[in-house]
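My structure is below; once you've seen it, I'll send some questions.
What you see is the complex with one protein chain gone and the rest in place.
This part shows subunit A:
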Amino acid sequence: MAPPRTTPKLPGKSLFNRASGALPTKKTRTRYWVVFSLMLALALSFSFGLLAWDNPMPVGSDGFWLIAQMRGSSILTMAIVAFCQAVATVSFQTVTNNRIITPSIMGFESLYIAVQTASVFFMGAAGVVALQGIWQFTLQVAIMVVLACLLYGWLLSGKLGNIQIMLLVGIILGAGLGSISTFMQRMLSPSEFDILTAKLFGSMNNADMSYMPVAIPLILIAGFFLISNSRKMNIVALGRDTTMNLGINHRTEVMRTLFFVSILMAVSTALVGPMTFLGFLVATLAYQLADTYDHRFVFPIAFLTGFVVLSGAYFVMKNIFYAQGAVSIIIEAVGGITFLIFILRKGRL
């Protein structure tokens, strides 16, 4: 069998130090936990800031908590959106083996826009109201998940089964739905269009707290599966051949992951509207910050980054620039610019 180790020990490198693992050296470990604590501290201080800033009551009094509670709902929404976008994007990038795409391009957002536009187009301003309510929310999530699963199932099972084609079809479907929406928007009256526009910018204020009993269990289940599957995801990230060589059924993993990703994306989109570049921004930053391949360490950082970006942007826009509505636009702009810089620097898709 194998010969005894013949390599002489390198100076200062004992056998004990020869450990594998996501964070192999002391330096990377320290760095990771410093970054983690920093992000956690930022997240907590932004949440506290959002609750307490401009709160006329003294901290700790009953009145303070009453006001804080009302503001708390938007913090909960941010946490949910950050979680959905972060976990979904990181997982999606892993199974597609591509670090620059986001699940939003699979047509979720266009579908959301098309549904919203169609409701206003066919039912007028009353249509927006008709789309509110827990059943409508559930239905909207269900439609998006079913559509995504049909697309994945159909495109990944066929003879041409490959992820590139699936992405391409997703983008084309999205573009098609987008044109239909634009066409309908053209024919709306200005006041109806105004109502619609307010719905089409991703906004934390779109979220209705009555949706939470459906949204939270859904994302907990999907999130639990994706995060607990981290060790397998580390392998799937190496591509199909290596994954299969190591004894994992690549197709099953990809399909299962895409199913849960579609749930997360559908919940996030149905809750607050389109957030095209948030996921990309968060995942890219998370990989830079965590500096490891291991999903067990990337997921928490991605979630915290997402929350810090969202809450930070809200805090700054609300309390410094008094322009709360522009937050998602700002995030999209920053995310989009990051995306462009990333592509230009990397020079390829």
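Assume contacts are C-beta pairs under 8 Å (C-beta built on N, C-alpha and C of every residue); 3 or more make two chains touch, one makes a residue touch a chain; residues count from 1.
Simple rule for what comes next: contacts and distances are computed from a predicted model.
Chemist: For the complex's missing chain, which UniProt name, "Iron ABC transporter ATP-binding protein", "YeeE/YedE family protein", "NADH-quinone oxidoreductase subunit F" or "DMSO reductase anchor subunit"?
Modeler: This omitted chain is identified in its UniProt record as "Iron ABC transporter ATP-binding protein".
Chemist: From the list A:Asn55, A:Asn97 or A:Gln185, pick the residue that touches the absent chain.
Modeler: Answering carefully, the residue with contact to the hidden chain is A:Asn97.
Chemist: Of the residues A:Val128, A:Leu167 or A:Ile248, which one touches the chain left out of the display?
Modeler: Per the contact definition at the top, the residue touching the missing chain is A:Ile248.
Chemist: Looking at A:Leu76, A:Val214 or A:Leu238, which residue reaches the missing chain?
Modeler: Among A:Leu76, A:Val214 or A:Leu238, only A:Leu238 touches the chain that is not shown.
Chemist: What residue numbers in subunit A mark contact with the hidden partner chain?
Modeler: Touch with the absent chain occurs at residues 1-3, 5-7, 10, 15, 18-22, 24-25, 93, 97-99, 231-232, 234-235, 237-242, 244-249, 291, 293.
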